[in-house]
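What follows is one structure encoded as structure tokens, with my remarks underneath.
Left out: one protein chain. Kept in place: all the others.
Labels A, B and C are assigned to the chains in the order they are written; within every chain, residues are numbered from 1.
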Amino acid sequence: MNTLLRHRILPWRRPSRAFSTTACLRTVLPLVTLPPRITPTYAQRPHQNSLLSLQWPSPPRNILLTKKKRTPEITASLIEYANHLHSTYPSTNLILEPSAASEIHSSLPFPIYSYPEGEGPGQLTEKTDLICTLGGDGTILRASSLFSHASSVPPILSFAMGTIGFLGEWKFREYKRAFREVYMSGIGDAYGHINTFSTPTLPPGDHDSAIRGKSLGSHRTVRVLLRNRLRVSITDSSGRPLMDSPSISGDTYALNEVIVHRASSPHLKIIDVYVGGRFLTEAVADGMIISSPTGSTAYSLSSGGSIVHPLVPSLLLTPICPRSLSFRPLVLPANMPITLRLGEKNRGREAEVSIDGKRVSEGIGVGMEVRVVGEEVRTQGGKWEGGVPSIVRGTVGGREEGLGDEEDHWVGGLNALLKFNYPFGDQDNSSS
Amino acid sequence: MNTLLRHRILPWRRPSRAFSTTACLRTVLPLVTLPPRITPTYAQRPHQNSLLSLQWPSPPRNILLTKKKRTPEITASLIEYANHLHSTYPSTNLILEPSAASEIHSSLPFPIYSYPEGEGPGQLTEKTDLICTLGGDGTILRASSLFSHASSVPPILSFAMGTIGFLGEWKFREYKRAFREVYMSGIGDAYGHINTFSTPTLPPGDHDSAIRGKSLGSHRTVRVLLRNRLRVSITDSSGRPLMDSPSISGDTYALNEVIVHRASSPHLKIIDVYVGGRFLTEAVADGMIISSPTGSTAYSLSSGGSIVHPLVPSLLLTPICPRSLSFRPLVLPANMPITLRLGEKNRGREAEVSIDGKRVSEGIGVGMEVRVVGEEVRTQGGKWEGGVPSIVRGTVGGREEGLGDEEDHWVGGLNALLKFNYPFGDQDNSSS
Amino acid sequence: MNTLLRHRILPWRRPSRAFSTTACLRTVLPLVTLPPRITPTYAQRPHQNSLLSLQWPSPPRNILLTKKKRTPEITASLIEYANHLHSTYPSTNLILEPSAASEIHSSLPFPIYSYPEGEGPGQLTEKTDLICTLGGDGTILRASSLFSHASSVPPILSFAMGTIGFLGEWKFREYKRAFREVYMSGIGDAYGHINTFSTPTLPPGDHDSAIRGKSLGSHRTVRVLLRNRLRVSITDSSGRPLMDSPSISGDTYALNEVIVHRASSPHLKIIDVYVGGRFLTEAVADGMIISSPTGSTAYSLSSGGSIVHPLVPSLLLTPICPRSLSFRPLVLPANMPITLRLGEKNRGREAEVSIDGKRVSEGIGVGMEVRVVGEEVRTQGGKWEGGVPSIVRGTVGGREEGLGDEEDHWVGGLNALLKFNYPFGDQDNSSS
Partner (left out) sequence: MNTLLRHRILPWRRPSRAFSTTACLRTVLPLVTLPPRITPTYAQRPHQNSLLSLQWPSPPRNILLTKKKRTPEITASLIEYANHLHSTYPSTNLILEPSAASEIHSSLPFPIYSYPEGEGPGQLTEKTDLICTLGGDGTILRASSLFSHASSVPPILSFAMGTIGFLGEWKFREYKRAFREVYMSGIGDAYGHINTFSTPTLPPGDHDSAIRGKSLGSHRTVRVLLRNRLRVSITDSSGRPLMDSPSISGDTYALNEVIVHRASSPHLKIIDVYVGGRFLTEAVADGMIISSPTGSTAYSLSSGGSIVHPLVPSLLLTPICPRSLSFRPLVLPANMPITLRLGEKNRGREAEVSIDGKRVSEGIGVGMEVRVVGEEVRTQGGKWEGGVPSIVRGTVGGREEGLGDEEDHWVGGLNALLKFNYPFGDQDNSSS
């Protein structure tokens, strides 16, 4: 991380409005000036072994907002949302991606934070307390990719905008309640009484005192689904890492999947597959998918894979158009490493690698390998680490919730979005 | 065909109402008293190579009505329909299956025709000009099974009632127009001018002169899809036929499919499959389906078969839960005979055979065979014979119709009923 | 458990040979006379999180032998095996199922143990230290079903005999080495030096000292795969248990799967599916499978399910011939309860339930439910309980074994038995 950013007005922002009286408010500030990151804990809930409780040691301050690109309505929603956060929770600082910062900072009457294009990952990891996404699944995947080299990802509050997706949990019209619940989550537990820090930040203009009251109870927490990622490394034939950005030595994490594909080559690829260090099979196919359970409803599904619940600790190995009648998708333990190797039979032709729908800049050639293992999610004293903490929508009322209640969102998504087991028949058409 | 039926009141009907003044009207008459069958021709339409034109030499008289059982609403609709036919087309005679005849004859102010339980097939083949079904696909299958030993099936006009199906073409509320169009179909072509016989039978009470006018033109014909059936024979290990009814020596026809299945035996069946007289493979599975293209959207579809358009002259060979990773469904030429043989490895255990969802009374044992070949549909001088002539719904206006227009019903069925390629996403739920 | 068995010659055995001098040797003794069961522990191996180490507190004594029925070669092998055990490990007692006991006891020059038909389960659970199966997968399933009401199953050493299966691990020709390794497993660890009890029982006639030496080291243990079962209960519409044997109140365990099926009814079944207590979907199908990962290569595979590694804690929900284009198999967390309910729409028709390929005697009617949850496998102080402990074949040499090495058997089974991703092409036929 360089230290180019010395001025309050970043060099990559045009200082055109610097003379206006609100100039100081409409600037884009560098991330270094933000307070350090606040990391929440995730507690297992009594009698529950699935969703976790988000618990802030103190309320989140640095909020990263990401949005779908090139969609004016969503940009407008982002501005509305940012204004709400700033006025209701004055102690929060809003971080935007460079392009969004450039696009909307002048529409906001307060300063925002950003970073130079290409330098996000390192800085964001050190500062971001909470991520809010406005868009579809692609936006969540992009937000997650900003933390693709970080072992600890901030919780994600995702709003589905028009393009309904499978990962997005909340409807945008719920944004006030949603943010408040996340903001307050678990702080009563940690501090005994909530007033110490929450009073000044309580939404003043919110007259819906019923809901407000509800979310003030000391045991109110939002529920979090820790989505396990894949740890991916790409190496050349001598085992040396070869990943996107040469500056980053470590591994990359994928939320959905990693893919090796023939791409624009019209010929079948020949990929050797190893599981647990042992040769499994030679795949002759368009490509291979290694997917997380989260990704089981994405590309893997289109390629014939099963739907795997996100809480099953597993990896999916799904071929794309295999030249074999008997290549059935496999579901393997999350801790069993899988390696895809481009064998000599490919006669020098390269294959493309994509992570979460984004092409890795370099293709892989003969002898190169893609190695994947499920992200290790650790428990220490009933607290969890690792994964992508996705804030799940659902009633957070006072009644004791059963397991079934929790799974609402996933089952609902299967039925409403994927049209899982959609019944036959002509519903709309009465016949006599 | 015996000649037991000498009285107007059949012996299998209780003569309870014989004393009432309307007795003669409410009786059930035997089929022998009906005039002989009128067989239409099916002409290829110019520039069309798919649907055919129904052409009556003279208007149909003997109309077989079948209905779904145990559904009071449909019984009521049947009575309404019967009354309409009797009053509008006084020269028609209505035939009902024994159970329906017994159920409704006393509600009708005119005599109807029926036959003793179990003697239908032979008599019906000799007398039925046109079949009308009120129900779902099961009702059409049952109607077709009444002609399962006949090589020539009368045209079928099918009304979908409540339980929407894939084979049913017409909505019941269209019944007046539908019947009129079928009734008049092609008679102008055959006789030069329609008046010779149609005037007295024209619907007197029908004031919808626009539609009426339309259907009087000399080139108005309804379109017919000839659904090819399967010719099925079941033989014992020495090749002797062994079919349901021992009295019937010939083959049986299936509209959807013939199935060999383990049924209540919990063990896999081992079935040798021959195509074109040559051993293809040994299927170890729950069972095997041999399906017509019509049946490709029925059981075969549930077992993973492709959807085959009814106009592709083919047979489908689809395994049910095969114990092999590489048993992919096959589509074979309609004229290639397929044999399923229960091999010795089954160790004496029987398998069940079903035709169009109806179990064949005897199971098949080791060495027995099910032989299937596509029904031969012949063309002679541009006229077609064979198959189940299904009257297709669609505009029969004066404009030149393209091929696309004709396929309407099938494409529509795929989309509306099977939810073919139903799009993802939450249509009913706006998100912001 | 009754006390009918008072005589050395059981009432259900014909005492025909009682007068011969070897009568006392050739008798069948009741299980009550056996010493109490020895229960091994299963330790997690360092750096391994998959297979476990079998550790006997003292060598096993009561050995249950099961075999495939009606296969003379296997009966001969059983006799050979029994003789070997008796002569080499004189302190072992051999238990046979009633039919096998009756069949072979007169061929053995020493007494064996058995129990009255139908009373096995309770008695076996109290006495059996180790199970050895000679047969195919069906034999292992049957052996496991003898413990289908027990929460603790003895370890299973399975020999594949002719009919190669997927669950059978060992080849029969290895039986001497295999048994010795199992017999000795972990006793050095527990007792410091092995001699205390093993010397007298060491195979005297075994001259293969190399192998013998190998298996004597103090850290030699056989590896065990704990196969999680399904806990199944069947209840009537008021929630009262309704299971096979009315005398047994508790649940039943399945190793492969539980199935609800239309069986000999030719009509589709309509089954309501609940996961985690919440309605998921209405399945219209031939039936539904709830499978363990072990069963993922059995019926579920034939029905289109994915192959799930036995170490993935999960349940598979796989439809059989569903009448929907969009019913994809699901993989759910092992601790998420699944309920199948026969809804009112079935109009009184029953469905059949099978567990591991064996029909439950009563069918289920409208309103009845099949409830399934994954068996809980507990860890206490690094030791495991629950599941079916299957002794895995593989080198147990002194070298440090990697994870990959351990998975050998499963990967090998996929490739050799299931012909997973079997390559295209005509291997046997050179072309020029």
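The definition used in the following text is that a contact is a pair of C-beta atoms (placed from the backbone, for glycine too) under 8 Å apart; a residue touches a chain by one contact, two chains touch by 3 or more.
Predicted model only: the values in this text are computed from it and were never measured.
**Q** The complex has one chain that is not drawn here; which of the drawn chains does it touch?
**A** Listed by label, the shown chains it touches are A, B, C.
**Q** Tell me which residue among C:K127, C:R328, C:R341 or C:R371 touches the hidden chain in the full complex.
**A** Of the listed residues, the one touching the omitted chain is C:R328.
**Q** Considering the whole complex, which of B:K68, B:H105, B:R371 or B:K419 touches the chain not shown?
**A** Looking across B:K68, B:H105, B:R371 or B:K419, the contact with the absent chain belongs to B:K419.
**Q** Specify the residue from the set A:E97, A:D251 or A:D286 that touches the hidden chain.
**A** A:D286
**Q** Mind pulling the chain B residues that touch the left-out chain?
**A** 49-50, 274-278, 280-284, 296, 301, 305-309, 311-314, 316, 319, 322-333, 335-337, 402-408, 411, 414-415, 418-424
**Q** Which parts of chain A face the unshown chain closely enough to count as touching?
**A** Answer for chain A: residues 263-264, 266-267, 285-286, 299, 301-304, 320-326, 352, 354, 357-359, 418-420, 422 touch the chain left out.
**Q** Across the whole complex, list the residues on chain C that are touched by the chain not included here.
**A** 73, 77, 160-162, 164, 171-173, 324-328, 416-419, 422-426, 429, 431-432
Keep in mind that, in the parts below, only the chains that are shown with their structure count from here on.
**Q** Kindly work out which chain lies most centrally, taking the average of its C-alpha atoms as its position.
**A** Looking at where each chain's C-alpha mean falls, the closest to the middle is C.
**Q** From the C-alpha centre of chain B to that of chain C, how far is it in Å?
**A** One centre to the other, that is 50 Å.
**Q** Please list all residues of chain B that touch 2 or more other chains.
**A** Counting only residues that touch two or more other chains, chain B contributes 324-326, 418-419, 422.
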